[in-house]
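Got a structure for you, written out below as structure tokens; questions coming shortly.
Note that one protein chain of the assembly has been removed; the remaining protein chains are unaltered in position.
To keep things simple, chains are lettered A and B as they appear, and every chain counts its residues starting from 1.
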Amino acid sequence: MSFLQIDKAVKQFGGLRAVDGVSFAMERGEIVGLLGPNGSGKTTLINLISGALPTTSGAIHLNGQNLTGLRRDRIAREGVARTFQLVRILPSLSLRENVMIPAVFGRKAHWGAEAERIASAALDRVGLAGRAMTAAGDLTYIDQKRLELARALAAEPEVLLLDEWLAGLNPTELRDGVALIGDLKAQGLTILMVEHIIDAVRALCPRVVVMNSGQLIADEATEVALGDPRVIAAYLGEESDA
Amino acid sequence: MIVTTLILGLVLGGTYALLALGLTLQYGIARIMNLAYGELTLIAAFGLVALFQQAGISPLLSLLVLPVLGYGLGWILYQGMMRPLVARSDGTGRLEVDSILATFGLLFLIQGLLLLAFGANFTSISYLDRGVSILGVSVALNRLIAFGICVLSGGALVWALNRTTWGLRMRAVALTPGSAPLVGIDVNRIARQGFAIGTALACVAGASISMYQTFSATGGVIFTMKALVIVIMGGVGNVPGALIAGLALGLLETFVATAIDPGLTLAATFTIFLAVLLWRPQGLFGARS
Partner (left out) sequence: MMRIILPLAGLVLLALLPLWLSDYGLGLMVGAATYVTLASAWALFSGHTHYVSLATVAFYGIGAYTVAVLNEVLPYPLVLMVAGAMGAGLALIVGLSTLRLKGVYFVIFSFGLAELIRQLITWYEVNVTGTLGRYIFLEITTAGIYWQMLGLGALTLALTAWIHRNRLGLALRVIGDDEAVAAHSGIHLARVKLIAFVLSAVILTLAGAITSPRYVYVEPSIVFNPTVSFLTVIMALLGGANRLCGPMLGAVPLFLLFEWLSAHFPDSYPIFLGLMFIAVVFVLPNGVIAGVETLRHKLREARS
């Protein structure tokens, strides 16, 4: 069994199959891009892995441990950390407290000086080191995104789920962002990233999985996938048999 | 026996449905949970009685005038009190707590003013209190009038919401306040209208009820609670749902009062209410998630 293994995952909302029998696997230390047009079920899949939504059927395993049906906090303690498509910070807490949360309530349950050290290190990593005591509600959008990544890192995760974390950055910030994710990858973190910015995907992910209308339509090397007629058809919105 | 329970229950339920219509509009469209709703109905109830007793104005005339004044009051309340809170919350969850606390304040404020003006005694006028026979069951004429008003205003509202462009705008704001501006809808204006019409309906309900029921300045909370039970049972913002749930609650209360124990009607209402909150918070008929 692979490190992260998704077997025939299904999510049904009433009459809509948002995720329709998706299966793929990732090895430890791998970084994979999750592509697909809007509404193809990428975020729903992230929500299934992180437990934000229960799966209708199918199974998800991390490191041999079955995550299916577990509560969100249990899945978090198994080592799954995520960011949100619409950035979510804790506005009334300081930056340090924001980042401390997963260190304190995560699987290693740090407390006191050790939790603060991990929080400071994570803030340092995303370039927010000097502002640990500011209230998170006062941050700009970009800094909120950084804060969210720092929070995910402070969980010391086994696998990191990024939901369009690079979206909305300007070219300079984008370059920094790509470098930052590249660093995490170099340190051996397993990352599954939903992303629309193809240049970033090319730079970071050797392999991509592509979804369309809830189904997996490609799981291959990035350069192959980007030339794959099915993938192009999905993005251009053509009928797949055209 | 069963026919009696059924008819009396339906007539009572008509009152309840009428009571709930305004609240479901206020919460569904303006997104304000107005906990002072019962006090707004009481304003109209006391207004009708005062106009009748002091100035000799016919309650039926008041029934037409009071809702217009209620619309104005709702307009002012929304613009002066709710709008600043909506603007301040900026789309966050803070509006909910703020509006709860602010309308608590309004609840006590109106209650206090009513106490000062009319005292703490129970009031009633029993206007048009003569029996009319329906299928052999004697029903008071004033209750029948209230039932008719409920059917009329409920029907008109359902028609307007589903058949006019105004109603379409209302429903758009109720469903997705975030994207309504994208198609050129002035959300603030629609919300204000929803709140004002809700207040006008509260006045219709209060004025009709005052013709046959005794009430006091401190009894508004009971009206609010009953209206809330119905709104939640019917699904927030769901006008037909509120009508059906109102009738159902009337039937239930009449049944409990005649078949079990009149002392348990309020307890039955609350039990149903708690049960609906726990098992179907989206309402018995709604599926909005």
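Going forward, a residue touches a chain if its C-beta (ideal position, glycine included) is under 8 Å from a C-beta of that chain, and two chains touch if they have at least 3 such contacts.
Computed from a prediction, not measured in an experiment: that's the story for all the values here.
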item: Identified contact with the non-displayed chain, of A:Gly36, A:Gly106 or A:Gly177; value: A:Gly106
item: Full-complex contact with the absent chain, from B:Leu12, B:Met33, B:Val49 or B:Leu157; value: B:Met33
item: Omitted-chain contact residue, chosen from B:Thr24, B:Thr41, B:Gln111 or B:Ser216; value: B:Gln111
item: Where the missing chain touches chain B, by residue; value: 33, 81, 84-85, 93, 96-98, 100-102, 104-113, 115-116, 221, 225, 228, 232, 261, 263-264, 266-267, 270-271, 273-274, 277-278, 281
item: Residue ranges of chain A at the interface with the undisplayed chain; value: 50-52, 71-73, 76-77, 81-82, 84, 88-93, 97, 100-102, 104-107, 111, 151, 155
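Here is the rule we use: only the chains that are shown with their structure count from here on.
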item: Between chain A and chain B, centroid-to-centroid distance (C-alpha), Å; value: 47
